[in-house]
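One structure coming up, written as structure tokens, with questions to follow.
For subunit A:
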Amino acid sequence: MNILEVKNVRAGYDPEVDVLCGVSLEIADMECVAMIGANGAGKSSLLKSISGIVKIKSGEILFRGERIDNLQPHQIVEKGIIQVPEEGGTFDTLTIEENLNISCHRKIAKEKRKENIETVYHFFPILKTKRNDLAKSLSGGQRKMLAVGKAIMGCPELLLLDDISMGLAPKVVEELYDMLKKLTNQLNVPVIIVEQIVEIALDFAERGYVMTQGNIALKGSSQELLQTEEVKKIYIGM
Partner candidate 1 sequence: MPILEVKNLKKSFGGNQVFSDINISVNENQIYGIIGTNGAGKTTLFNIICGVFGPDSGQVIYKGQNILGKKPWELARMGIGRCFQTVMPFKSMTPYENARVARANAGKHSPGKELFTLDEIMELTDLKDKQNIPTQDLSLPDKKNVEIARALACNPDIVLFDEVSCGLSGEEIQARMALMKKLAAAGITVIVIEHIMVFIKEICDRVAVLHSGIVIAEGTPHDVSQNKHVIEAYLGGKEQ
Partner candidate 2 sequence: GCGQSTESAPAPDPNETETTENEPLVIGSTFTLSGPVAHAGQMAFEGAQLAVKYVNEELGGINGREVVLKYYDDEFDESKIPMLYEKLITQDKVDILLSPYTSPFLAAAPIVAKNDKMMFCIAADSYVANDAFGQNIVNIQMDDQWRGGMWWHDVADFFANFEKWNIKGEEKPKTVAILNLEISYGHEVADAVIPFLEENGYEIVYHEYFEPMQSDWTPIVSKLKEIQPDIVFQPHYFEDCVRFIEKCKELDYSAPYMIIEGMGWDTLSWTNPEMGGLDPTVAKKGFFSYSVFKNKYESETKDYLAAYVAEKYNSIPGNDLLCGFMAVELAAKAANMAGSIEKDALVKVLTENEFTLAGYAYKMNATGGNAADFHWGVGQYIPEDINTADMTANDWFCVWPEMYKEADPVYPFPGWK
């Protein structure tokens, strides 16, 4: 059964202009899917419309067979769809612990808070040592860790990761993805990952979609996509 279905979604920031022009995709349970595409293709916008930040103009978004496109963002979070946004994702003026605690909005998350916080601290020990500092004082990579940690605290049933490698050194990216891999294995959640670094994304995910200008241009398994001429030429650049 598909955990998430996006059917023919149109969305945009301006009433007159569409950024997503009829996007359809589906994610099965326990699946890891990558979205790739150039800057401005609409990947983030897609994730935002799944999370309800951007209201869609037409089409449907179904989560476990239920329509969620008319819900408020916080209600969607309550359903278990949790996103790590491409920018921000952490609250500068809160301490790390507050950042983590504030992310428990689902009932189950509240119950499992102790347990989750241990998981987070286990995967990102640096957060534990700095837990009473303001998030302002974190480096870019640590912030991403915190953002991911916040998502874990929410007990996700579907994790949306938007460009979490952005602004991070390759080494950090590698570490982060290693961690993520372990995490997703441990947590057993489906993930949609948006990534600029195509190789990493396709390595991480089983399947992928390629977006161009608000449309899904290509889809297929990671291996297939990596072989495609177009992907090679445009996104990998070789």
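Here is how the candidates were picked: all candidates are chains of the complex that A comes from, given by their letters.
Just so it is clear, contacts are C-beta pairs under 8 Å (C-beta built on N, C-alpha and C of every residue); 3 or more make two chains touch, one makes a residue touch a chain; residues count from 1.
Computed from a predicted structure; not experimentally measured.
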{"item": "Touching candidate for subunit A, same complex, options 1 or 2", "value": "1"}
{"item": "Touching residues (chain side subunit A, partner candidate 1) in the complex", "value": "14, 16-17, 19, 38-41, 136-140, 163, 165-170, 196-200, 212-213, 232-234, 236-238"}
